[in-house]
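Missing here: one protein chain of the complex. Every other protein chain is in place.
Here is chain A:
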Amino acid sequence: MGCFSNVKEWKSFRLVKSRAELKSTFSAKIQIHVEALEILLQGLCGVHRERLRIHEMCLKSGPNLGLVASEVRLLCDLEQPEPAWTVKHVGGAMRGAGAEQISVLVRTMVESKASKNVLRVFYALGYKLDHELLRVGFAFHFQRGAQITITVSSVNKMLKLHATDEAVPVTPGIQLVEVTAPASSENYTEVVAAMSSFCEYLAPLLHLSKPGVSTGVVPTAAAAAASLMSDGGGTTL
């Protein structure tokens, strides 16, 4: 197994009721020793990992619907006793000189839990399935200066419609790592600092950068992973 490349990071605003929240996201598409990363995260986060199995459906408006085309995502959490649905709208990225000066991409994000009929409802409203994915992996949710979530997952495609049991990796051996934290315009700087601080601990295994900027392979990754695997995380990286 090799090391890492192509890290993406972005931040998004999530509007909940009348309150604006910032969601800072760092993500890395990496080819990693997943077990080593898990050991590292277990030590850093101090919480148990949660299994992740999310069926994500991306719907787009039909040709005549809306003055502009729109897109909505339906997420079905298959790890729950009963499949739990979430509707997610991701807005456009913030642009301009201010956006260029910060190290993250900013965009709005709104989520809503929904009952199991949600896919049929959006079909009835004129939305069509554009593509679907199955994300399988694990997540850690913890408090470290901010409420941070880190997910490590493989992205899988389904060979038949909605056939989650027959999904295959889009890029075999590649894992997606995302670090996110909700924030508001008032505490944005603190949240970014907390996330950056946390991500520093991942530096021996992962590098993070703005979307489109490749950082290349982390030279210490192999050795760091081997060390973590050999002593189960006792090594200080």
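In this text, contacts are C-beta pairs under 8 Å (C-beta built on N, C-alpha and C of every residue); 3 or more make two chains touch, one makes a residue touch a chain; residues count from 1.
Assume contacts and distances are computed from a predicted model.
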item: Chain left out of the displayed complex - its UniProt protein name, from "DNA repair protein REV1", "Glycine cleavage system H protein", "WD repeat and HMG-box DNA-binding protein 1" or "Mediator of RNA polymerase II transcription subunit 20"; value: "Mediator of RNA polymerase II transcription subunit 20"
item: Sole contact to the chain not displayed, among A:58, A:84, A:110 or A:203; value: A:110
item: Residue, one of A:46, A:66 or A:83, that touches the chain absent here; value: A:66
item: Residue of A:118, A:139, A:155 or A:221 touching the missing chain in the full complex; value: A:118
item: Residue ranges of chain A at the interface with the undisplayed chain; value: 15-17, 61-62, 64-68, 70, 72, 87, 89, 91, 108, 110-115, 117-118, 120-121, 124-127
